[in-house]
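Note that one protein chain is taken out, while the other chains of the complex remain in position.
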Amino acid sequence: MGGIMVVLIQSKDRIGLVADISRIMAAARLNIVSLREHVDKVENRFYIRIETENEADPSALEQEIRKVLPADALIAINPRPEKKIVVMVTKEYHCLADILVRHQFKTLGATVQCVIGNYPVLQNICERFGVPFHLVNHEGIEKETFEENILQHIDACQPDYIVLAKFMRILSPAFVARYPMRIINIHHSFLPAFAGAHPYRQAFERGVKLIGATSHFVTNELDEGPIIAQQVIPVNHSYSAGDMMKAGQEIETSVLAKALRLVLTDRVFMYRNKTVVFE
Amino acid sequence: MGGIMVVLIQSKDRIGLVADISRIMAAARLNIVSLREHVDKVENRFYIRIETENEADPSALEQEIRKVLPADALIAINPRPEKKIVVMVTKEYHCLADILVRHQFKTLGATVQCVIGNYPVLQNICERFGVPFHLVNHEGIEKETFEENILQHIDACQPDYIVLAKFMRILSPAFVARYPMRIINIHHSFLPAFAGAHPYRQAFERGVKLIGATSHFVTNELDEGPIIAQQVIPVNHSYSAGDMMKAGQEIETSVLAKALRLVLTDRVFMYRNKTVVFE
Amino acid sequence: MGGIMVVLIQSKDRIGLVADISRIMAAARLNIVSLREHVDKVENRFYIRIETENEADPSALEQEIRKVLPADALIAINPRPEKKIVVMVTKEYHCLADILVRHQFKTLGATVQCVIGNYPVLQNICERFGVPFHLVNHEGIEKETFEENILQHIDACQPDYIVLAKFMRILSPAFVARYPMRIINIHHSFLPAFAGAHPYRQAFERGVKLIGATSHFVTNELDEGPIIAQQVIPVNHSYSAGDMMKAGQEIETSVLAKALRLVLTDRVFMYRNKTVVFE
Partner (left out) sequence: MGGIMVVLIQSKDRIGLVADISRIMAAARLNIVSLREHVDKVENRFYIRIETENEADPSALEQEIRKVLPADALIAINPRPEKKIVVMVTKEYHCLADILVRHQFKTLGATVQCVIGNYPVLQNICERFGVPFHLVNHEGIEKETFEENILQHIDACQPDYIVLAKFMRILSPAFVARYPMRIINIHHSFLPAFAGAHPYRQAFERGVKLIGATSHFVTNELDEGPIIAQQVIPVNHSYSAGDMMKAGQEIETSVLAKALRLVLTDRVFMYRNKTVVFE
């Protein structure tokens, strides 16, 4: 924690990648204070995250490193430290309010550019924090038009990530394709249990003893995107479906906050339907 | 914890049940040191568990209490304090060994009458603890015969509960009907996620960040019986499916131990597909 | 959860208390849907919490119940359902903001009458939520005067509880005596570990693998009051003392929220230096 530069790389694996990368960093007089490396043998894929104590020119460094890496390498050096996000919501306040509070006190690791809601109920809380709220109604219009209306607001903000903080409508493949692997959702169940609608109702009827929440990147498969973080809390026979929903909101807030912290501190890699998270 | 008598009752609900039951207990000079009551409004069902500091004649007490209860009432006063169990296993040792150790040191709350395995691999550990092991091979015979062979051993023991401690074959409805609501299983996933076969393989492929285990009563719906206890542990990208299985065995052991402790201390009620657990 | 009336009683124990109380409730045609009773044998003390499905006249009920109880009985029937609280803070925003958000969306179970701070830094967040903020500076004045200035604001609000949401000054016995057992604190350690100042510094130097937070009622013994709730989170060698503090703030927020939920839903009894919590 607390290194000055962060270097993230994923690529095909081969012998000597750590040596080649670290040699370049040593030549630049960079001291590595934290390093995590993982090779996924099933995919033959190499992931590395490096924090250094001191600084060098990022673009020169990237140029040097790229020379020694496989052609498919993804390199990010010093990903924008203060990232920009757009938050999308429907009616529930809990995840949004948590994000707005952290934004306000500059502990989110991102600035909230704007909030987009398909109902007006959360406009007031955004105004209290001086964050623009855009109402984009989904009723009486084509889904395509609805999404175009949303995208106008998003594109204007050029966000690093779009956070679905209990946005309760399913986004089209076309929408997702515009921000691939940059849309983060919170789902109100311990996926893959209770995918789809009304997970708390399902959980109540099954009589489970734990309920959970899952934050994941959004792909075109509903509730099937790469999982970033999951947590559960105990429930029991005394909980109605409504009580489970209330209890679950606490864990939804907590899991989304954790997922955002991991993503915004550049600890999450994605490949196919999985993540590599260097907590 | 630590009351001398335990009274368990479930029945249809009506006004005055607590008053009627506690009046009879006060008349018997019983001091109630712990009481849990719950009414399930959806089912209109009343559950109560009472611990007393002192004793009275159980059968006289039951007779008195039964007079004031609805006809469908299930009453258990001082359920056999040292219960008898039979354990069924296949090849994995972890749950069985935990049970045998507790049995040996008299902290299980039950005596293990015998262990039944469809492979011989766990015979040795049973012998080390002086617990009879019966090998009942499933190969080359009809399922019906296989189960009859098992039931001969079970029936001879007259167990209170049958514990499936990683018994990897599905029991027939006829078998389950012989010991309704008295068969306890440990399933190696956080149900309803990853029901069925190879849950760790499924979990690995989905890239989940938690894996779990579920202990439940066995009914005729596979992996659908009333859940007694569930727990999870964190995993990450560095876990192969095999690593998940190994990590999961720790939680399977722990969840089954918890479920047995709850059941064997008379804290679990069942009704339809759910439990009421007064932890 | 969700009963209409709540009855809380503690008193010396004797045989027949449950019977006497429940008889009166049945006579009033009240249906008990949830009941928790506990007797502390060390203190010979009886605690009961009852939720009913329907209603009766509370003062008539209390009068009837009091007749059958020991003279020292504390009875609360339908404790004010929408309680009033005053929050005291110093400079850290996290617990306060969580309380203000829940207050705003009416999920706190209490209204925040005002916030009192000994620094002005949290005035802005209070104004955003339209909650009065009173700055009471402690510098250059006697502690007695400082506390009198605070008490003027508190007394004007007639709060049910005073919440110390990271208020970093020690209150005098005289102050505590004005609101006995009604002041709730959040301490940033897993008490009794790291009582006193700089718990995260202490935790860092000891190299612990978990850090915690404790919410407790305030008494005249510093960090010694009855504990309501505690939680921990894992840390490791990569955490500086500052990282531990940041991580700890998440758990402080969560523990204080839990303690308030328990207290504000009338689930907490106090006696001497302990609580009985019917979660």
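General observations
Order as written gives the chain letters A, B and C; numbering starts at 1 within each chain.
The working rule: a residue touches a chain if its C-beta (ideal position, glycine included) is under 8 Å from a C-beta of that chain, and two chains touch if they have at least 3 such contacts.
The shown structure was predicted, so the numbers you read here are calculated from the model rather than taken from an experiment.
Touched by the hidden chain within the whole complex are the displayed chains A, B, C. When the omitted chain is restored, the residue from C:11, C:113 or C:230 that touches it is C:230.
Within the whole complex, the absent chain has one touching residue among B:41, B:80 or B:128, and that is B:128. Residues touching the missing chain, restricted to subunit A, are 13-20, 22-23, 25-26, 29-39, 41, 48, 53 (touch as defined at the top). One chain of the complex is left out; on subunit B, the residues touching it are 1-2, 34, 93-94, 97-98, 101, 104-105, 107, 125, 128-129, 238-240, 243, 246, 250, 254, 257. Residues of subunit C in contact with the chain left out of this view: 38, 40, 190-194, 206-210, 212, 226-232, 236-238, 273-277, 279.
Operating definition for what follows: only the chains that are shown with their structure count from here on.
Same-residue interface: subunit B and subunit C share over half of the residue numbers found at their contact.
To fit its Cα atoms onto subunit C, subunit A must turn through 180 degrees, a value rounded to the nearest 5. Note: centroid distance subunit B to subunit C, computed from Cα atoms, is 37 Å.
Looking at subunit A, residues 238 sit in touch with two or more other chains.
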